[in-house]
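Before I ask anything, here is the structure I am working with.
For this depiction, one protein chain was excluded, whereas all remaining protein chains were kept in their positions.
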Amino acid sequence: MAVIRDVMPAFELFQPATVDETLGLLERHGADAWIMAGGLDTFDWLKDRIKRPSVVVDLSQMQELRGIREAGGRLEIGALTTLTEVAEHPLVRMQFGLLAQAAELVASPQIRNQGTLGGNVSQDTRCWYYRSGWSCYRAGGNICYADSPTAINREHAILGASRCVAVSPSDTAPALIALGAEFVLRSGAGERVVAAEDYFVGPEIDITRMTARRPDELLTTIRVPAAFAGAQFYFEKVRDRQVWDFPLVNVASAMRLSGGTIQQIRLAVGAVAPRPLRLTEVELAVTGQPRNEQTAAMAGELATVGAVPLRHNGYKILLMQNLVKRAVRGGPLRGDGA
Amino acid sequence: MAEHRFIGQNYTTPDLVAKVTGKAKYAEDFRAEGMLFAKLLLSPMPHARVSRIDTSAALALPGVRAILTADDMPEPADSVDDTGRVIRANRRAERALTNEPLYEGEPILAVAADDELTAAEAVERIQIEFEPLPFAVDPLVSLRPGGPAARTEGNVWFRPPTPPAEPSQPPPPQPPIDVRDLKWTAEQFAEADEGRLPMGEVLDEWEYGDLEAGFTQAALVLDETFVTSNTSHQPMETRTSMAYWQNGRVYVHCSTQSVVQTVAAVSRWLGIPQTDIVVVSEYTGGGFGSKITSAISLVIPALLSKKANAPVMMRLTREEEQYVGRSRPSLHARIKAGFSKEGRLLALDFFGISESGPYEGGQDHNTSGRIVSLLYQPVAMRFRGLGVMSNTPPRGPQRAPGGAQGVAVMEPVLAKAADRLGIDQVAIHRINAPEGKAPIGGPLPQGGRAHVTSAFVKEALDKGRELFKWEERKARSGQRTGSSVRGIGVAVSAYSAGSIGFDGLFVIKPDGKVYIQSGIGNHGTESVIDVHRVVAEVLDVSWEKCEITWGNTGKHMPWTCVSGGSQTAHAMTRAAHATAMDARTKLQEIAAKTLGGSPASYRVAGERVSGPGGSLTLAQAAQKAIELGGKYDGHGAPENINAFTKRSVAALAGQGLLAVARDTYPRDGISNSYVAGFAEVEVDLETGQYRVLDYLAVADVGTVLHPRSVGGQIMGGSLQGIGHAMTQKWVYDQQYGVPLAKRFYQTRPATILDAPARMEWAAVDIPDPETPVGVRGVGEPPVGAGLAAVANAVADAVGHDVFRRFPVTCDVVLTSLANGRRVTDPLTANI
Partner (left out) sequence: MDFLTWGINPWRQPVLTHISWDLFWASLFAGLMFLVAHASYMILAAHRKRSAEETDAMEAVYKDLPHQIERHTLMARLFHWVMAAAMFVLLLTAFLPIAGIRFAWVEWHWIAGLVLTGSIIYHVIHATFFLDFWSIWIGPKDIPELKAEILRGLGRDVPGPKPGKYPLGNRLYHMASVVVGLAAAVTGILMMSRIRTPLVPRNPYLFSDTTWGITYLLHGAAGVALVGLVIAHVYFAVRPEKWWITKGMILGWITRRDYLQHHDPDRWKLRERKAPTAAQF
């Protein structure tokens, strides 16, 4: 059978208006159904005829999953809220600027107008070998094309790889982890809530999926607790181009200071591992330390312990170190420098 | 012309409103009764032979109408050029479909069906098997002893010697180019391990001056390896075409840079006479050299339409565009340069390899050598170059083909020399800059070297230095504040900018309006309209009275240059000038005939022809022309115009005063245009990222014809070059020889947010002395300047031992700085 790409095949389209209807469809069609939110990841797969669901469940009609509400200091963000809405919402900007910054740096304005927060955290990796539709580990096969003696893996993982070396591409994920967000998942069987960092799974656990979401589950809400409201935030994303580009490395931190001392911190890094990494050890090490260059440098060093570079991505170690440093320091090195 | 009414003035081109309101009809906006859609089956392997095709399941699908395969392709036929010389067809040339694909993504067959979805399903149902063959996606790998060759016959093109003429016979035609295998030795490759480009046997070579002496005298000798990237053209409009046949004529709606010349191209591809071809292309969404006359994307629907006996449209997807849409070949270069202590380039030993793809295109290294010889005027120079085939998509000319690469690899050497010698960057460019009728290229067969029509590069550098406040910025360059450091860079660039000898055609009708026939393509440069401002200028008619017809060869166009090599503005202003002069002469003659007196005593101005006997309006003169007939209304045509133009003249005859002429103005030298680019960057040492804060391009493009168009070309071309410097590239998997970066977001051309925060342009605006309007082309030279000025600015900020290949991305900067030397693999292609 010959292969053709970039032409969307036919499928049955459902546009349910309510969560219950959606769950019913997911239950009925099981693994044959594909959930579509903004479609920016979805359409790539469909157009390339690599993922061939017979049923597409388009969530665009579900008003109940749109919008941002405040409930007792915490935010409830509907999974279908667009990234633009997230980035521009006054509550997000005022209290959880970290998330606004992250959302604002995703892709391009067009994509942010269409892409949803739920889709952004649930999106698949962009490993170009995997995206080419070959039977790599992630596609159910038994080979990783990205980690071979000749592979081009500049954008791949330095940490947490297990057979598969693809990275988590999301910009909002590290921010949500740093904020201690929770993801609400619903299925016919009921509701469960998982911590942001547990929503993402690495290949060592499940090599064909990026998240802990089961196929019959719908991500309905993202809850951002009040814990870090108005804290000191830092987000930075390094990419090749200033728009339309996924992160090479991104970093998110939420910090509370008392005097010059770091009292509490949550720190997460994206695009260095198959899942966004929360840097618990760094958090522990810097908590109680003064926020200064020395602590920042120590954090940077510690962050990449155990990193294994591939042929073309050694720079990610330096980059991750420097970004973690900046997250702790609160910005680029200023002044006259050395 | 002293005072210009139109030339040098801004105005709104007549195609603009349609473009910005979405009313413009591009190729895919056309429909024809019963139109089918075509989809392609592409090769999954970089080099293979089709061993079995079974289309039965596809043909059984309802709605599938026809399948076109390589067997339906016409044999490449010999052709005869204008001088009657036979051009032997290259039998190894690219055809639209093939059974021996030479790159992943090469079209194997095409299916026509009622709609695209059906066509795609049909492609999927085709049972096809391939036998993989050895392949190379890296020119150096192919040159290694025992390395694979891109084609079964070898890895380089060469031209076999022409057999001697038989006594009393005309000389036999030159044989077509052919393929042979070329390998370098293991000893030659030893240098590769140290990151230096090995230098083995080459096929293209020239030399002038005393190279040895130059190096001996030199105060500084640098030996550097630089590699540029393959970059796809990626125009916004993928190449769509629609074709149908009527009464033995083929009508093609397509996306092309050159309307009239596309007729000639289609005629060659399909082997049918030009008179049986009508090309319609009113709007083209960019080409950058990849759509000079359009090609296989147009041949497939044309042949498929014939086979299916119905109109066929083929819309290429973005991925297909990546495969068949052409690209700029990369250049692997080794440069040995000797400078005097004042910075004068005494000796240049330039060695360059183009990765030329599997077909004829992509021999860019030759132009690199020429442009470098022009731009830096080395006292002595040796050029050695080789195009090495690879199993990657075919190369084509891309905006300053060869020029941009040559500049890219030379400029860092110049900047480094300036640094080592303690000379200012602008000064080292100035001391080496071409001036006036500067020589270009290697020795000519008849001796001596060719020269350009003019060059005002020093003027451009001086103007730029001032406008850019170079000295002020220099004071703060290299200074570190925190993690950020700034740098400034300057680079010069040149490219061919004009051809000669084409025709112009217009009719002044009895309604008093001037109906201008434009055979130029409308691909965004606006030359399709701009060049005709010359007609209004010469005849002194208001622009509102000029109606321009373009985009359809069925509407009778004059023979026109291809829009490529920045030649249009030059070539077609000359033709427009010649034609306007023809109209002026005819008006004078008509006035003299009607009102008495000598033609010379009549003046054409203010939309009248006036003289001793009174005056005629243009409308009256047009009416008179019809009455007079003969050459005045097109019933007679000059001998020297092209046959194509003659047919158009015949078709338009009798409608008014018909002006037609061929550009026969003399020209001493080869026309080239120049740009000096100035950039300031800020590098973040903690991330390796950098931003271009400010960019200024100062152009020497002769007379500025239409400032907004010139500005658009300079800014666009600069940004394209800046993209080459910063992000754009190809990525190939070496194991399977297939591309990994296939989509816009992966190949990373520059985006608007990568554009410098401030970007400006200026022009020296000195008329070229060798053309009547003084205009030279502008499209191409901005690219190299943009590319290299940014690269030089980065080097100025972080040092000259940071990069040796393009694009210069943050990983390169970061790792080099951390290691204190360049660590990125310099030679492997497409990483």
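The chains carry the letters A and B, assigned in the order they are written, with residues numbered from 1 in each.
The criterion applied here is as follows: contacts are C-beta pairs under 8 Å (C-beta built on N, C-alpha and C of every residue); 3 or more make two chains touch, one makes a residue touch a chain.
What you are looking at is a predicted structure, and each value in this text was computed from that prediction instead of being measured.
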item: Left-out chain, listing which of the shown chains it touches; value: A, B
item: Touch criterion as defined above, residue of A:Ile68, A:Ala87 or A:Ala161 at the omitted chain; value: A:Ala161
item: Options A:Gly72, A:Pro90, A:Pro149 or A:Gly259, residue touching the unrepresented chain; value: A:Pro149
item: Touching residue (missing chain; options B:Tyr359, B:Trp550, B:Tyr736 or B:Phe806); value: B:Tyr736
item: Hidden partner interface residues of subunit A, rising order; value: 2-3, 132-135, 139-145, 147-150, 161-163, 201-202, 204-206, 308
item: Chain not shown, touching residues in subunit B; value: 44-45, 130, 132, 733, 735-736, 738
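Just so it is clear, only the chains that are shown with their structure count from here on.
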item: Distance between the centres, which are taken as Cα means, of subunit B and subunit A, whole angstrom; value: 42
item: Complex interface listing, subunit B residues touching subunit A; value: 39-42, 44, 116-117, 120-121, 123-128, 317-320, 480-484, 684-689, 691, 726-727, 731-735, 738, 740-741, 744-746, 748, 750-754, 809-812, 814-815, 818, 831
item: In the complex with subunit B, residue positions of subunit A that touch it; value: 1-10, 49, 108, 128-129, 132, 145, 148, 150-152, 154, 238, 240-246, 248, 312-316, 318-319, 322-323, 325-326, 332-337
